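Yeah, one chain of the complex is gone here, protein chain that is, but the others are all in their spots.
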Amino acid sequence: MIIDQIQEEIIDNFNMLDDDIEMSLNYLMELGEGLEPLGDELRIDDNIIKGCQSKVWLSHTFEDNKLIFFGDSNTAITKGLLSLLISVFNNRTPKEILESKLFFINETGLCRFIGTQRSNGLEAMENKFKIIALNSLKNG
Amino acid sequence: MIIDQIQEEIIDNFNMLDDDIEMSLNYLMELGEGLEPLGDELRIDDNIIKGCQSKVWLSHTFEDNKLIFFGDSNTAITKGLLSLLISVFNNRTPKEILESKLFFINETGLCRFIGTQRSNGLEAMENKFKIIALNSLKNG
Amino acid sequence: MSNFPISEIRKDFPILETKINKNDLVYFDNAATTQKPQSVIDSLSNYYKSFNSNIHRGVHQLAEKATEEFESTRETAKSFINASSTNEIIFTRGATEGINLVAASYCKNFLKKGDEIIISEMEHHSNIVPWQMVAKENDLVIKTIKVTGKGELDMEHFKSLLNENTKFVSIVYISNTLGTINPVKELVNISNNAGAKVLVDAAQATSHKNVDVKDLNCDFFVFSAHKMYGPTGVGILYGKEKILEKMPPYMGGGEMIKDVSFEDTTYNTLPYKFEAGTPNIGDVIGFKKAIEYLNDLGRQNIYKYEKEIRDHAWKELKKIDRIKLVGTSDSKIGIFSFYVEGFHYYDLGLFLDAKGIAIRTGHHCTQPLMDKMNLDGTARVSLAMYNTYEEINYFIDELKKIISK
Partner (left out) sequence: MSNFPISEIRKDFPILETKINKNDLVYFDNAATTQKPQSVIDSLSNYYKSFNSNIHRGVHQLAEKATEEFESTRETAKSFINASSTNEIIFTRGATEGINLVAASYCKNFLKKGDEIIISEMEHHSNIVPWQMVAKENDLVIKTIKVTGKGELDMEHFKSLLNENTKFVSIVYISNTLGTINPVKELVNISNNAGAKVLVDAAQATSHKNVDVKDLNCDFFVFSAHKMYGPTGVGILYGKEKILEKMPPYMGGGEMIKDVSFEDTTYNTLPYKFEAGTPNIGDVIGFKKAIEYLNDLGRQNIYKYEKEIRDHAWKELKKIDRIKLVGTSDSKIGIFSFYVEGFHYYDLGLFLDAKGIAIRTGHHCTQPLMDKMNLDGTARVSLAMYNTYEEINYFIDELKKIISK
């Protein structure tokens, strides 16, 4: 399953950073910078992921039974995390997304500096992806 | 001053018990037993010393400018303590009582097993003796 | 005799090595507060030495670690009482604060003039006064279940008190004066059928027996860490999530809000809505070790051992003619309230103390019960799992000597 392969890759990449927190943060920041910023028309309340400490927006398109995600955040590290989630779920069918299990977050230890409160934020993000998938399935 | 002499005697007596708490308690109990129990007509609310955990009554007569005290308590140890106070103040003039300073309680370490709450009880007892003395002075 | 590892357990409690007047400490005042195992004491030091920090909302690692440990006590407590969710676990200062919180907050939203609250004659002041306070303010009526001569709740009398105005029943699980284990499950069932919510004051229960809020099906359940081998200053209020959600907050402050403005303040979700201000972080973290200690030994095993020493103490106490026991229900834990005719309990306490035996004397914060029994106080021996046959025998011997003085 390609979702799992991508997660494995992420884990490998972070393993190479050898538990160096600063490097991990730099890497996340870089990843976040790779995300195209959302235009104001998409930075709307409907796209906000509730339950995150910082502001996180997630938008999507649905074509050929595949979901494409666009996201943004007002903080660099969160944006990096969001970009990881997007890379995992992008271009997948709703069914694939709904059946997937996220394991890379725990295995990379990314939760460590994401914050105890913050991990709910990650859960909230994951949920948002799945809700989008569910809605696409129903409507598609 | 005779009040101080009596206090010194008490201190000497307790010093002989050599910090043995059980012996001190036995001795106090004995002292208390030496106090003539008050009749029901004197075990009245007016004679109660407020502020003690157990019930303590104090009555007196005033003759030839001297105070004679009678006291009782429903607990044996407290009665022993009361008997010590009575022995210190008995047969003294109101003026002597009012001018006296009680030091035997601290020096014997009797406060140790009298209780932190209880030490207020001792203060309450001392106060009652002095109030009786004051009233006798005014009225006498 | 069971194979309860009593000598290992005693080694875990450093205070048990204390000498009092050259005698070994015999600590029989466990209903007032229990002693603490080394693991609890160490966890306090360890917290302050290595990760003390204010919790929640923190980005740094001390804050992370402290938050994680703090919240993990909530998890542990949830399992310990078999709650459904950590949202049902509110940290308080102790049982008393828990009862006050429910009395004030629940009453505000759910009780109206003329409604009735039932408590019992054997309640601790902490389960009387908060109700008196809200009753006075809101014109509610308090009714009290009678206690029988054996020190049990008169269940027939209880049933006769129920009517359509009964909205709340607040009852002690195990009496701190009598030791009686009340039929709380039955009580909850009857009360709920009558449309009343039930709070269980479990201050004396959690260290002695298995407790299960789902099985009891009570609406609220309060207890204190310090009575179950944990630190002073922490307790837990359990409440059914659906009910807690509808209750207004008790205190306002940091932590308990979602958004504050001068126009409009919205409150945080459960359990935080009821936890205003910086909580007692260190002791909450230490509390977890106390629960783990109980879990490791197994509450069934503890119950069994405690029953053995209770039976022994009871048998020996009954042999002494001049001793009058108060609270003789068969369904009881090792709490013995008694008096000796002609020997004041206060003197008794002092003489026992001289022998190193710590007991409690007085009304035990149950004055109405004392009044009912025509007593102004008793001597109370309360046992815990680290107490032994030897200690009981020593106590019995000294007791006999003292009262023959």
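Which chain is which? They are A, B and C, in the order written, and residues in each are numbered from 1.
In the analysis below, a contact is a pair of C-beta atoms (placed from the backbone, for glycine too) under 8 Å apart; a residue touches a chain by one contact, two chains touch by 3 or more.
Please read these numbers as outputs of a predicted model, since none were measured by experiment.
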Touch criterion as defined above, residue of A:13, A:53 or A:93 at the omitted chain: A:53
Absent-chain contact - pick from A:25, A:38 or A:68: A:25
Contacting the left-out chain in the complete assembly, out of C:142, C:243, C:297 or C:317: C:142
Residue touching the undisplayed chain, where the options are C:164, C:259, C:321 or C:341: C:259
Subunit A residues that touch the omitted chain in the full complex: 20-22, 25-26, 29, 53-54, 74-78, 113
On subunit C, residues whose C-beta touches the chain left out of the figure: 14-15, 18, 20-21, 25, 27, 29, 32-33, 35-36, 40-41, 44-45, 48-54, 57-63, 93-97, 99-100, 103, 124-126, 128-133, 142, 144, 224, 226, 231-234, 249, 251-254, 256-257, 259-262, 265, 276-283, 346, 349-350, 352-353, 357-362, 365, 367-368, 371
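Everything below uses one rule, namely that only the chains that are shown with their structure count from here on.
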Centre-to-centre distance between subunit B and subunit A (centres being mean Cα positions), rounded to whole Å: 80
Between subunit C and subunit A, distance of the C-alpha-averaged centres to the nearest whole Å: 46
Separation of subunit B from subunit C, taking each centre as the mean of its C-alpha atoms, in whole Å: 40
Multi-partner residues of subunit A (each touching 2 or more other chains): none
Shared interface positions of subunit C, touching two or more other chains: none
